[in-house]
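Written out below as structure tokens is the structure these notes cover.
One protein chain omitted, others in place.
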Amino acid sequence: MPDPRFFAVAGPFALAEIAEAVGALLAAGADPAKTLSDVAPLGQAGPEHLSFLDNRKYVEAFATCRAGACIAPAALADRAPPDVAILTSEAPYKSYALAAALFYPVSAPAPGVHPAVVGEGCRIEAGAVIEAGARLGARCLIGANVTIGTAVEIGEDTRIAAGASLSHCIVGARVSIFPGVRIGQEGFGFAVDKSGHVRVPQLGRVLIEDDVEIGANTTIDRGAGPDTVIGQGCCIDNLVQIAHNVRIGRGTMIAAQSGVAGSARIGDFVQIAGQVGVLGHLTVGDGVQLVGQSGIIRDIEPGETYAGTPAVPIRQWHRQTAQLARLARGRASPE
Amino acid sequence: MPDPRFFAVAGPFALAEIAEAVGALLAAGADPAKTLSDVAPLGQAGPEHLSFLDNRKYVEAFATCRAGACIAPAALADRAPPDVAILTSEAPYKSYALAAALFYPVSAPAPGVHPAVVGEGCRIEAGAVIEAGARLGARCLIGANVTIGTAVEIGEDTRIAAGASLSHCIVGARVSIFPGVRIGQEGFGFAVDKSGHVRVPQLGRVLIEDDVEIGANTTIDRGAGPDTVIGQGCCIDNLVQIAHNVRIGRGTMIAAQSGVAGSARIGDFVQIAGQVGVLGHLTVGDGVQLVGQSGIIRDIEPGETYAGTPAVPIRQWHRQTAQLARLARGRASPE
Partner (left out) sequence: MPDPRFFAVAGPFALAEIAEAVGALLAAGADPAKTLSDVAPLGQAGPEHLSFLDNRKYVEAFATCRAGACIAPAALADRAPPDVAILTSEAPYKSYALAAALFYPVSAPAPGVHPAVVGEGCRIEAGAVIEAGARLGARCLIGANVTIGTAVEIGEDTRIAAGASLSHCIVGARVSIFPGVRIGQEGFGFAVDKSGHVRVPQLGRVLIEDDVEIGANTTIDRGAGPDTVIGQGCCIDNLVQIAHNVRIGRGTMIAAQSGVAGSARIGDFVQIAGQVGVLGHLTVGDGVQLVGQSGIIRDIEPGETYAGTPAVPIRQWHRQTAQLARLARGRASPE
């Protein structure tokens, strides 16, 4: 459930209101007057929550969920537990996006100049802005022209360099954030259909554990519902992209200009070289090594080394490149 | 013709002055005393403008142009309409660069501290700088430490997050600009020859249409003469590069770390995955889908799906990767 420090929930809303707002229909047995107070992922939803099923991959979770109501395709409605009210939709993810926007409306900004609040016992350099409700641990260094958003929490001895901006995040101790880093902005989440795309409210946070280092101009988006998590002791280089819902284990190193797409899971002590791309929703095991510029499109077992696009085990990649060179020579021989 | 809100034109200049300044020669029949007031692309130039022909691809436009004068290679001079004065040059693009710099000199900055002007009816957070002449529509949110450059125009309900900077651009309504975005800086334009490279003045703007979203630390350069245009409803992710003169249609989505090189045309509802590169001066048709890390080096017809570097139709790419794997296995079999 979204962190109330960062997100203000509206509602409660009755099922009938919700169904109308999201273009869904009440399935047989759903009480139009039943009210719900929030949205939540299938795994975390309770009786007061609205959840959704969009991907067959999650039918198991759907069949055992404890949500008060769930948006689902009509064809799968009968898989729900008896006490879960179903809202059927031809585009469940789009309907969820509209429901989330109903519960978490974008508040029109009030006019006026926002006051900056200086934290205690820290060094705050010129032009830094600490927004209301932010909390800085002891001995933090906040560089010039940094922006710390509302309610952000930062641990002891953390250093944030010039021009970085943080929002919707909880940062640990002894973290080093380099200049121009962007943490906590909305993830790239849209429900797409022929009528165009609908923005999916991004209601999670970014959790940066202790002793992490984040390189210059790197971007880390907040989660869509779950959080984006950077594990203890990770070292991330410059210009890296970490998308929403990504979870990275302890001590993983990611070199410059690599990108990890949404909801990917990266293990502990993984080594990712530069300009690597990891597709969304994949799992990369502990201790994996990824060669520069590789493109990861499948799960990778712990300890493996992969290279190429699409990435293959490194010995296969070496054979492929050798074979290609051989072919090219053969082709060239008549010259 | 450059937007006078962003660019101050010098001149007028006589053909003789121009020829001397740009290392060109007056062709037979060109009146040295004829004066010109500005530079313009072939297609838009009128009798008061200086244009140029550098690429044979544009000989048609040259042959029908209405420019007062044109810089061109001697070998093509006779293709010009009779009333167009010709300045012949061995390096027409370099000569144009020098001419554009003559008409649009870089003004030495006046000493002093620039005043910030706060727009009306908007929320302007701490440390934001709104330069003179900028205009913000109703209900805009300008985040902390944002910089809005001189004469920039922004539509209603647009939100610009912390640390972003905009110049030389016109932004629509309901646009969401994420932290650290850079819009309107000079494009990467140089006239290169053995003697080194000459900076080509970048005299266009960036036009961001309504309902666009631009991700964190993404960069969008202003046009060289034409504008850079991001169409209505486009969604651009983090760390994307959009070069000068690029035109993107409506509803196109571009995932993180992709780049579109100069003067490329991207259609409507194109879907570009992460870390894709599109070469300059190409056309990517409506509804095209580009797989992650692909490198586009040719025009692509509407509706196609391409993958790989150099990119090929996705079915061919699947066959290529299957064949490579087969070759590698064959090679490995003796082991």
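In this document, chain identifiers A and B correspond to the written order of the chains, with residue numbering beginning at 1 in each.
Keep in mind that, in the parts below, contacts are C-beta pairs under 8 Å (C-beta built on N, C-alpha and C of every residue); 3 or more make two chains touch, one makes a residue touch a chain.
For clarity, every value in this text was computed on a predicted model and none was experimentally measured.
Only one of A:Gly11, A:Pro41, A:Gly68 or A:Gly163 touches the chain withheld from this view, namely A:Gly163.
Touching the missing chain, out of A:Met1, A:Ala173, A:Met253 or A:Leu282, is residue A:Met253.
Screening B:Pro4, B:Pro82 or B:Gly196 for touch with the missing chain picks out B:Gly196. Looking at A:Ala10, A:Val106 or A:Leu327, the residue that reaches the missing chain in the full complex is A:Leu327.
The missing chain, though absent from the display, is touched by one residue of A:Asp38, A:Glu186 or A:Asp237; that residue is A:Asp237.
Across A:Pro226, A:Gly274 or A:Pro313, the residue that sits in touch with the chain not pictured is A:Gly274. For chain B, the residues touching the chain absent from view are 108-116, 127, 129, 131, 145-147, 149, 163-165, 167, 180, 182, 185-186, 188, 190, 192, 196-197, 199, 217, 219, 221, 239, 241, 243, 257, 259, 261, 275, 277, 279, 293, 295, 297, 309-310, 312, 315-316, 319-320, 322-324, 327. Annotation for chain A: contacts to the undisplayed chain at residues 118, 121-127, 139, 141, 143-145, 161-163, 178-180, 213, 215-217, 233, 235, 237-239, 251, 253, 255-257, 274-275, 292-293, 308-309, 321, 324-325, 327-328, 331-332.
In this text, only the chains that are shown with their structure count from here on.
The distance from the centre of chain A to the centre of chain B, with each centre set as the mean of the Cα atoms, comes to 31 Å.
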